[in-house]
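The next block holds one structure in the form of structure tokens; read it before the comments.
Note that one protein chain of the assembly has been removed; the remaining protein chains are unaltered in position.
Letters A, B and C name the chains as they come in the text, with residue numbers starting at 1 for each one.
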Amino acid sequence: MKGKFVQKPRTKTMLFGVLGSLVLVLTACAPGSNTGTTPNTGTGSTASANPSFDQKTFDTENAQRTATFTGDPATPWLQYLPGAMVDASKTKLDHPGKVCFSNAALSNTWRQTGWITMQQQLKVLQSQGVISKLEARNAQDSDDTQVADIDYFINENNCDAYIIAPNSPKATAGAVERACATGKPVIIFDRGAGTDCETSFVHSVGGYAWGIDSASFIAANVKKGGHVVALRTAPGVDVFEQRWAAAQHIFEKAGLKVTDYLTGADPAKIKSTLSDEIAKGTVDAVWVDLGDQAVPAVEAFEDAGKPIPVVTGEDVLSYLRAWKAKGFKGFAPVYSAYQWRTALIAVGDLFQGKEIPKDWVLPQVPVPADKLDAAINANKGMPDGHYASFGGEDLPGYPTAWQKP
Amino acid sequence: MTTTTRFTTERRPLLARVGRGLRTPGGAIFVLLAILLVGLFLYNPSLGDPGQFMRFLGRTAPILIVALGQYFVIVSGEIDLSMAAIIAAQVVLAGNLIGQDASRILPVVLLMALLALVVGLLNGVLTTLFRVPSFIATLGTALVVSGITFYATGGAPSGNPVDSFREIGRGGIDKVPVFGFVPYSTIVLAVLVVLALVLMRRPFGRMLLAVGDNARMTALAGASVWWLRTRAFILSAFASTIAAIVLVGYAGVSPVVGQGYQFIAITAVILGGVVLGGGRGWVLSAIAAAFALEVLFSLLDFIGVQSTWRPAVQGVIILVALGVPLLRFTRRRSQTLRSNRPNK
Amino acid sequence: MNGRTAAVRRTLGSTTATVYAIFVVVAIAGAILAATAGSAFFTEGNLESLLTATTVLGLVAIGQTLVVLLGSLDLSVPFVVSLSSVLAAGVMLGSADNLVAGILTAVVASTLIGLVNGLLVGLVKINGFIATLGIGLIVSGYLFTNYQGSTGQASPQLVAFGGLTLGFVPVTTILMFACLAIVMVLLTRTRTGMHVFAVGGDPEVARMSGVRNAVPVIVAHALSGLFAGLAGLVVVARLGVGSPQVGSQGGYDLLSIAAVVLGGAVLAGGRGSLWGSLGGILIFATIDSILGILQVNPYLKDVVRGVIIIVAVAVYARRSVPRRPARFGGGAR
Partner (left out) sequence: MPALSIRSLSKSFFGYPVLSDIDIDLEVGEVHGLVGENGAGKSTLMKILAGVYAPDSGSIHLGETDLRFTHPTQAHAAGISTVFQEFNLLPDRSVAQNIYLGREPRVRGFVSSALMNRNAQALFDSLGVTTISASARVGDLSVAQQQIVEIAKALSYDARVISMDEPTAALADHEVALLYGIIRTLTSRGVTILYVSHRLREIFDLCDRISVLKDGVLVTTRAAAELDEQELVRLMVGRPLSTFFATADADAVVGDVVLSLQSAGNAWVDDISLELRSGEIVGMAGLQGAGRTEVLEGIAGSAPFTRGTVEVAGKTVRIRSPRRAIQLGIAHITEDRKATGLALGQSVLDNALSVVRATTPRRVGAARRRALTMLQDLELSARGPDQEVRYLSGGNQQKVVLAKWLLTEPRVLLLDEPTRGIDVGAKQALYVLMRTLAAAGHAILMVSSELPELIGMADRILVLRDGRLVAELPAASDEETILAAASGIDTGVAA
């Protein structure tokens, strides 16, 4: 017989009072809440409602898509748009320099492809006696870890240059500025850094261009009022937000009906989402903000026994191969993976006293249907996760280095 | 409370038993499921079509199978946090080792079975013989397994296995009377559920419940407690593996495949009236609960609730499922206490 | 056997001692390995980043230790960390004037969530694992719905504070140790603190001795929330912005529990020490740092962690075998 203290119902009601009120309070005010479009609420989303849409950038990148780049098109990773250059006289070294690379992650196939290319480029620069070694740290998608990594490099104080692929621009800004403060060259690539202290920012044209390319293709191939399902990987990642913002803008102009979903790039979620959409009504096109999402989308139609509509993807081979095999209307926008080697080349140039563009914009050439076969043939024997724009054909390790599973 | 009715061998009429059953948490879940299904059909009539519905059921199969595995572990008084890691590992194994060569399917599947056996055995032995709490033991194995998986794949596994292997997750039998289309995954699910039901009626299953209820008594009854629990962990690992096979078929290889499945499974099992700590709960209720969760989630999608609210809903469900019965219990207990006060 | 000698024997072979022994071994091994890799382990730079790494997890683990001592768990911490970070940054919006407001919002909200956990576990008597899992999921749903990606902006003073160091010791780390000291006082110098051990050890005994068991449960959970909130503030100080994912990215729930257990705490409750937990965190941080220096694939970190946790707990478990007092010799079983 355990004479427990008697629970007065009052305490219970109080308890749930607290619970309820807490939830209310939280949902009521969300300081700094930055929800853009509300996902998967059908037509609810409009570009104008999307905070991350910026007309100015849209126009710039729209122009850059078709601009002519300085340099030999055969080596696009060396091309750039004319603009301010960085004086490299101060950064010239009389010895091979040590490069410290803070990498956001290797958690998707695009980054893995780029990382291989970068390591092959490193071999070249090492053999040329330009770079002594590359010390790389992988932040595994964690802002906190990346800041710690950058600070570690700064504290260790034995880097001749920094390469930083930020995880999320705002969060790493402070650390990047600390790196700049060391006076050593700092190269940012892929995502921006939320600051402009860096020596040079290496990136291909950008997310807006990517979105414009893919969305325009859909707009051109789907009749007005058609229904587009947009699959978004994750909110808040600037690259994806830009792609989406641009695409959303195009769709709206083209008068297409858009339903967008956040999928976390989980193929299971993608397929069930689309299955439901297919069950509910017609889907005229599927737009994805990441190539990996395209193949599950295509499969969803196959499994439902429905014809595959327009499905855009990216230059990842899994998509290109599915596209060729299944012969649907496809289009592969590109976010050039070879920028990974360009970042290293930029450092090499600085060490050698060669000037480089302050804002190194690389070309970003999509793969339309007529270039599909070429792209596939050029990458025979490469794994599904490989990207056609890896840009390593001239590197020593080619092709075996990219073929390991 | 003591009953003084004379012991009778014949069981009470089916209806009466069903009636009483539905008032238990394990029974109530079926009512909830029915309600949710009605809602689903209202918001998406197309699912009323048997074929469509079977497809829907088919794609929920993996999570249901995982819940099935988790049931065995929880009912025996332990918990398994290594399921997601096993799924990831198995998916990658299938993707990378089978590749486009159909002839490799059998050997690789055998290898996967071996891996499941090893991990399950490890979880069980660590928990029972080395007395590492299952929470920690399975967490540890999860870290090891997923760590190795991602190390081997550099962090982003890709490359789907040959289509013939993926059929089990994608394909099905068409033109079946009544159902129309029957995905293979639903057949796998059905078979596993039947097996589980049988297993829980066999001595093993009954003893598993007994262990969860009172391990000391079970030991004195001559059962080897460690082996019972270890087998539960092995079953759980196999469930994860089968789920992985269906999943790699349905969705293909991806770094995030199977993520968070174990917590949905745990939620489901608890929602199904299975008591954390063991000894109580019906396997079918756990499955029903898992299915109810999936139905609820897609219902939310149809209604247009942001998918980001999903975890919140899951959380509320957990708390309500556990909180309400407990509140009732404490109130009853306080009454019995009062009745024990001096009567004057 | 005599009590005093036993006590001595115990402190020598005590779990906490073991933890730090492991730590020392790991550190030395690290130094050697680093040297072979042509780099140094005991450089100010590395030590600084090592300490930084221990700070956030350390704060979380302080609260987690309290909760585990009770025989409960707190799985909601990662989301509380994130929530605190977005609330703080969201309120501050980069202005100096909002510093206090931001900090208060974050701390209050975090403590409130911890309090709810405590009420659910202490009064409604829901199993701690489930209760905190549920609350955690609710918070995460709220986060991912209302925030997308990094948000807000920390007040300049906070950022400055985040960067401060005394020699190679970050001030945030010192703050963490201050919290550790405070909780130490709580556990050893207040009734509630001592009752945490009692309730974790044997609720019935505590009750029979007149302890109101709900009190330590609620307090400990609330504090766990509070410290998770502080951890969130440290994160904001380091990142300059709030992030709804930062907590889950850090995996603070399982990592902190792992650290606490590695530090010799028993999940069933009643046994464990803050110093042990700290040791656990230091071990993890050292391993991370070594593997970082050696440029080992980060995914191997998890493998090493997993192995260490399992082995350690298995060893601790061997130690504590309850036996009935023997009357005759030679009865070893």
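By our rule, a contact is a pair of C-beta atoms (placed from the backbone, for glycine too) under 8 Å apart; a residue touches a chain by one contact, two chains touch by 3 or more.
For clarity, every value in this text was computed on a predicted model and none was experimentally measured.
Student: Identify the residue among B:Thr128, B:Thr218 or B:Ser285 that touches the chain left out of the display.
Tutor: Of all options in B:Thr128, B:Thr218 or B:Ser285, contact with the hidden chain holds for B:Thr218.
Student: Of the residues C:Phe197, C:Phe227, C:Tyr252 or C:Tyr316, which one touches the chain left out of the display?
Tutor: C:Phe197
Student: Residues on subunit B that touch the omitted chain in the whole complex?
Tutor: Counting only subunit B, the missing chain is touched by 1-12, 17, 202-204, 206-207, 209-210, 213-214, 216-224, 279-280, 340-344.
Student: Could you please point out the subunit C residues that touch the chain left off the display?
Tutor: Where subunit C meets the chain not shown: residues 1-4, 6-7, 10, 185, 188-191, 193-195, 197-198, 201-202, 205-206, 208-211, 270-271, 324-333.
In the analysis below, only the chains that are shown with their structure count from here on.
Student: Answer with line, ring, star, complete or other to describe the graph linking chains that touch.
Tutor: Drawn as a graph, the chains make a fully connected set, so complete.
Student: Could you tell me the distance, in whole angstrom, between the mean C-alpha positions of subunit A and subunit B?
Tutor: One centre to the other, that is 36 Å.
Student: Scan subunit C for residues touching two or more other chains and write them down.
Tutor: 120, 124, 138, 142, 144-145, 297
Student: Find every residue in subunit B that makes contact with two or more other chains and list them.
Tutor: Subunit B, residues with two or more chain partners: 154-155, 306, 308, 327, 330.
Student: Which subunit C residues qualify as touching subunit B in the complex?
Tutor: Counting only subunit C, the residues touching subunit B are 73, 120, 124-127, 129-131, 133-142, 144-145, 254, 257-258, 261, 267-268, 297, 299-303, 305-307, 309-310, 313-314, 317-318.
Student: Spell out the part of subunit B that touches subunit C in their complex, as residue ranges.
Tutor: Going through subunit B, the ones touching subunit C are 79, 126, 130-133, 135-137, 139-144, 146-148, 150-151, 154-155, 263, 266, 270, 276-277, 306, 308-316, 318-319, 322-323, 326-327, 330.
Student: Contact residues on subunit B for subunit A in the complex?
Tutor: Its residues touching subunit A are 44, 46-47, 52, 55-56, 59, 62, 96, 153-156, 158-160, 170, 247, 250-252, 254-257, 259, 298, 301-302, 304, 306-308, 327, 330-331, 333-334, 337-338, 340.
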